[in-house]
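Heads up: the structure comes next, in C-alpha cells.
One protein chain is absent from this view; the other protein chains keep their places.
== chain A ==
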Amino acid sequence: MGRNIHCTYISEKINKIRWRPNPFNDPKQFVTGSWDNDENHIRLWEVKGFEEDTDINPFEINVLPFDGDVTELKCVNPDYLIATSNEGKVYLIKIATNITEEICLSHEIVWDDAHQGMPCTSFAVYDKDIATVGEDGRINLLSIMNKAPTRVIDDADSCTVNCVEFLKFNELITGNSRGQMKIWDLRADEEKASQIFMLSGDSIVAATCLAQHPTQRHLTAAGDEHGSITLWDLRQNTYPLNVMTSHTESVTEVQFHPDRPEHIFSCGQAGDVFHWSGIKQGACEESAWYTSTTNKYDIFMLMPQLHTTINSIDLNRDRLLCGSDNEAMYMIEGVNIYS
C-alpha cells in the first residue's frame, strides 16, 4: 500500500468512523462504532505523528460498550456525539475530560423507545435538532436539549427508511428501501411527504445513503444498492443532474468535501473508495455538478480495492478515514483536493 495510507487493525468490524471536530478544524481525534460483533463498542482514538513523517499510529483513548450494532454515528459538536443502534435506541454521548485529565465517553441521554424496538437506520443533525429514521418507517424529531421528542411522525413511510438529511431547518429528505425519495415539510401538520420522487425509475433499488452539499443545500447526492450515485437539484427534481456509476456493488456512504464541495467521496460494498473531482480545467468551480455530461469530472480510486465492504468514510482537509469489515481502519493522507 502507498506511503500515505495507514492501516490499523482493531479486531472488530467498523460500521462508522468519524472525525471529532475541533475549533481549529484540524482534528486529531476520531470515533469508531462497530457492528456484527458479540460485543460492540464506540471507541475514541487519537492520532499522533502528523507533523513528523513517521509511522502514524492511532491509539485508543476511551471505549464505551454499546448494545447492538452501531448503525450511525455523528458528532454534533466537539463535545457531543450521537449514535443509533439496531435495537432502535438513540444515544447522546458526551465526550468529557474528568478530574484526572482522562477523556471519557458517557451516556447523556438515551431515547429508548425511539423506534419501537426496531432497528434505527440513520439520523441527520441540524444544529441541535436530530431527525432519526428506522425500519419501522417512523421519523422522530429530537433535540439534544430535551429527552422528550419534539415531534414523531408515525407511519411516515411504508418501507424501511435507510437514510435522512436536513435540507433546511424545517425540511427533511429521506430515502427508503423501495427507492423513493421523500421531502418532508416539518411545519406542515399533515403526516405526509410534501414531495415524492423515484431514485431510479420503476425497479426496486433501495437508497442506501444521502449527502448534502454543504453550502448549496438543494444539491443532494444519493447512493443506491446497485452502486450508482445520483445527484439531484431539488429545485427541479423531476430528472437527476448526474448519475455516477463506478461502484460495482452497493454504495455504503457518500460525502461532499466539507470545505471543497466540488469533490465528492464515496465508498462501497465492493471495498472501493472513490474520489470524484468536479473541477476540470476551464470549468467553473461549483458548477461542475450541475452539468449532466459525464466528462466533467475525474474519478480517482483512493486505495487498492479491499476484499471486504468499506462501510464508512469521513473527510477532514486532505485526510480521509475509512472503516471496513476487515476490521481495519485506514487513514489516507494527502488526498488531492487543493490542486
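Keep in mind that, in the parts below, contacts are C-beta pairs under 8 Å (C-beta built on N, C-alpha and C of every residue); 3 or more make two chains touch, one makes a residue touch a chain; residues count from 1.
The rule is simple: contacts and distances are computed from a predicted model.
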{"item": "Name per UniProt, for the chain absent here [options: \"Trafficking protein particle complex subunit\", \"RCC1-like domain-containing protein\", \"JmjC domain-containing protein\" or \"Nuclear pore complex protein Nup85\"]", "value": "\"Nuclear pore complex protein Nup85\""}
{"item": "Absent-chain contact - pick from A:17, A:306 or A:331", "value": "A:306"}
{"item": "From A:57, A:97, A:170 or A:203, residue that would touch the chain that is not displayed", "value": "A:203"}
{"item": "Residue of A:193, A:254 or A:315 in touch with the missing chain, whole complex considered", "value": "A:193"}
{"item": "Selected from A:142, A:186 or A:328 as touching the chain missing from the view", "value": "A:328"}
{"item": "Residues of chain A (touch criterion as defined above) contacting the omitted chain", "value": "9, 11-13, 36-38, 69, 71, 86, 118-119, 121, 135-137, 157-160, 177-178, 180, 182, 192-193, 196, 198, 201-204, 206, 225, 249-250, 269, 306-309, 325-328"}
